[in-house]
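All protein chains of the complex are present and in place, except for one that has been dropped.
Going in written order, the chains are labelled A and B, and every chain counts its residues from 1.
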Amino acid sequence: MSTTHDTMPFDQALASFEPVLGLEVHVELGTNSKMFCGCSTVFGASPNTQVCPVCLGLPGSMPVVNAMAIESTIRIGLALNCTIASWCRFARKNYFYPDMPKDYQISQYDEPLCSNGYLDVTVPTDDGPTVVRVEIERVHMEEDTGKLLHAGGATGRIHGADHSLVDYNRAGIPLVEIVTKTIEGTGALAPAVAKAYVAELRDLMRALDVSDVRMEEGSMRCDVNLSLNRPGDGWGTRSETKNVNSLRSVERAVHSEIERQAALLTSGGRVVQETRHFHEDTGRSTSGRSKEQAEDYRYFPEPDLVPVAPSDAWIEELRATLPELPSAKRDRLKGEWGINDFELQTIVNAGALDLVEATIAAGVDSAAARKWWTGELQRTANDRGVELADLGVTPQQVREVEALIASGALNDKLARQVFEGLVAQEGTVAQIVSSRGLAVVSDDGALLAAIDDALAAQPDVADKIRDGKVQAAGAIVGAVMKATRGQADAAKVRALLLERLGVSE
Amino acid sequence: MDLTRLSAYELADALDKREVSAVEVTQAHLDRMTAVDPKVHAFLHRTDAAALAQATSVDERRASGAALSRLAGVPIAVKDNLAMRGEPTTCGSRILEGWRPPYDATVVARLRARDLVIVGKTNMDEFAMGSSTEHSAYGQTRNPWDLDRIPGGSGGGSAAAVASFQAPLAIGSDTGGSIRQPAAVTGTVGVKPTYGGVSRYGLVALASSLDQVGPVARSVLDTALLHEAIAGHDPRDSTSINAPVPDVVGAATRADVRGLRIGIVTQLSGDGYQAGVSQRFAEALEHLQHLGAEIVEVSCPSFEYALGAYYLILPSEASSNLARFDGMRFGLRAGDNGDNSVEQVMSLTREAGFGAEVKRRIILGTYALSSGYYDAYYGQAQKVRTLIVRDFAAAFEQVDVLVSPTAPTTAFRLGEKLDDPIAMYLNDVATIPVNLAGIGSMSLPAGLAPEDGLPVGFQIMAPPMADDRLYLVGAALEAALRDQWGHLLIEEAPAL
Partner (left out) sequence: MTISRADVAHLGRLARLELTDDELDHYSTQLDVILQAVARISEVAADDIPPTSHPVPMENVFRPDVVVPGVDRDEVFAAAPAHEDDRFRVPRILDEE
């Protein structure tokens, strides 16, 4: 139950060890009904209201496979360049746990529906983006468990709770598990590769429209397997870090596990084959169940279900439904927008690709669309800790704001206030402009009055300008902008000021 | 007229002609239960109120001229491993004491939809593990022919209920003989349909790849009528066959074996079979030959290994199927004192709630599936299963049906084999191959063994989806024997 270990600084760890990575990603499919019964999968319903004898594991109930879950899994397999099995079965994974109604999970064991694929991911490096091919071992189907709530303890955590409460609404929701082959040779890039892979998978799931892939709601979850070995040695003992539920955490989990294992190995210790739990708050993991005392899952073919045997015709039908995949789309947009790899990476990292594309499609020019989404809006999203797409600003609204800028009704500074209003849900663009009183002051009289006030307040500066030190004009322009709360056009203020003082550039 | 002595066919006819009411029929059977079940203990739970309400509803609708199903108003007993909404469903186990399912098994729903009147839930070996009904947590059922003997198992309650005229029809389930062996030792008729022929949805699973729900009655025709009422595709059971149900009632009516080739399975006769069992079996074959069937002998060499394969596959699947009985969501919970962990409470619950035979099989199944042993046990057993399927397929190339005695002996005495699992398991030697291959099979009475005066069962086995052949042959044999005796064998059962 140790919670802390000494760690070795990352660079030092990488000088002595090579990391070997493996990633297991669970994706909840966005089907209407559960994997083996007709219960709804809608998130957030009152506890135990989306249950039936099947997903409660009541005696006598029997599973029937959701056709859509099979189709989604095959489409995922095809998008990951996998071989689709011509015949495969479900298997029971037997272990007791109160969140698992039957005390076995219907999963797939040695006959996954999809196997042997790959996903190319683009990883940012100091020398520019580089493409890493992550090989996929298997993609298989299984069912989710119920949700536990720990009661009676101080923290709401399992430890120290005096009992637990179970909600089976989530039990039986279809899950797809995507398992990579071991990823070797990435060295110091391992954390970035892991993050880029999970991000790419997420984009792929979105493009396929098979899941809402919201990591914060748990509809996409990642387990990180990692071991270290000295160059030339065989693989080391691996740990499995569970509960890694954001892109940032994937990167941090790999990073911290490399530091932890390196310190252990260097100090003569050994890595224990175990399950570890990642903690979002500390960015570190703690030790869980040791695999040496692990369960014997006693897999065997699920006798209540018959084999799945997709015909070639069915597979081809599904292949025909595949959308443009994210990597192809990025290549296309890079060309269309005339941007380089770095610019593309900035957009991708911001999660802004689709938003920029939609904004351009709405009629905004490429540079302006990119500027807003990867600048102001991304900063706001980061500050608020939300995904860019969930910020509450739409491509259509960006178009409206841009149109107001083009007509001279707004400047960039005022536009930022409009976006602030949109994020705060103050209404439409027009309503915010009106209620916040946002409009460029174009009345010369008002501006001249403000200029005169500023000149009077700073007579020494006024004199300098009159003496031809035009660069001093900035101080007066700044004072005028301040006085008009940014609602003036700075260039126009400068022109009026110089004219007023009879000075030319 | 004693309504309990009538067959389902006769009751249906009398009801249809409004010679009797469903309430009268139901009440007669409930009265019979009150009179004889204290001796037999076929029922774990009576559903008097619901039964009379159902019967009243049938009578009202019949009076108003509504179209009713053929068996509307006929009483039926249901084995206690079928979920029945709002009624106790214990599977003969303490661990389910007091549990009332929130749903109906598909078979129960079909019985209700066809207006059969469910009069109660019948006793069984705990979770259908056993051949004597002595492994019930709620007391043993006794054989109406001799109250000191076992009624067979696991469906001893259903067979005894029908044999003691407490119900003309009953539902059973058959994993390795649990319908047929009780039928054999109680002088009744029982059918295990082709796997997938009747929905398993709501049948509390013992071994999912072997279990099958089926009908129990006193005559072949009654059995066919019930078979027809419960069979057919169910989208809630993935293993349910999506094809028309064979015309079992038509076959039971035709009862014609002329030109049929009937194969005796070499491996299911001879040594190990009680002399009187072999004698009645041979006489039955003479009848069939006399009726125009051709009798040949067929060898199924892999059957030797069927018992071994069965006693690995069954416990393996059962160990997984019975995992959910953990005291968390339904049924018994033991040891929840606020201090014990969930793992301890699960273990204490299962220790307290399961009987010895169930624990024995769970441990055996856990072993057979565990890492390092899977290939030698479960894996090998599944391969043997393939060989048995092939043996049947080869045999059915040569013959239309296969036959054997249903059980090696007549009913043994209570307690005789209770603590000798191997001896108990050997009872199933002739019925098990059928479950491994998923084919249909019937047991019907062949007479009484001369040495003990107890019923002997005759087993018929047909190719997959050809359950109608069971009825064709069974009805022909039954008719010949009835001609010989002047009545059905069950009429000779003691009055109680």
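The rule is short, and it goes like this: a contact is a pair of C-beta atoms (placed from the backbone, for glycine too) under 8 Å apart; a residue touches a chain by one contact, two chains touch by 3 or more.
For clarity, every value in this text was computed on a predicted model and none was experimentally measured.
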Review point. Any idea which of B:Trp99, B:Phe412 or B:Tyr471 touches the chain not displayed?
Key: B:Trp99
Check your understanding: Which one touches the absent chain: B:Asp16, B:Glu60, B:Glu297 or B:Glu343?
Key -> B:Glu343
Check your understanding: Which one, B:Arg112, B:Arg329 or B:Arg482, makes contact with the chain that was left out?
Key -> B:Arg329
Review point. So which bits of subunit B touch the chain we can't see?
Key: 98-103, 194-196, 209-210, 235, 238-239, 241, 302, 304-305, 307-309, 311-312, 319, 323, 326-333, 336, 338, 340-348, 350-351, 354, 359-360, 362-364, 366-367, 370, 376-377, 379-387, 389, 421-422, 425, 435-438, 464
Exercise for review: List the residues of subunit A that touch the chain left out of this view.
Suggested key: 1, 31-33, 37-40, 46-53, 55-56, 58, 64-70, 87, 89, 96, 98, 148-152, 157-159, 161-168, 275, 277, 286, 288-289, 295-296, 298, 300-301, 303, 305-310
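Simple rule for what comes next: only the chains that are shown with their structure count from here on.
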Check your understanding: Could you state the distance in Å from the CA-based centre of subunit A to that of subunit B?
Key -> 56
Check your understanding: subunit B touches which residues of subunit A in the complex?
Key -> 52-53, 56-65, 92, 94, 96, 98, 101-104, 162-164, 166, 296, 298-300, 303-306
Review point. For the complex, which residues does subunit B have touching subunit A?
Key: 81-83, 89, 91, 96, 99, 101-103, 105, 200-205, 207-209, 235-239, 316-317, 319-320, 323-326, 328-330, 338, 342-343, 346, 366, 369-371, 374, 378
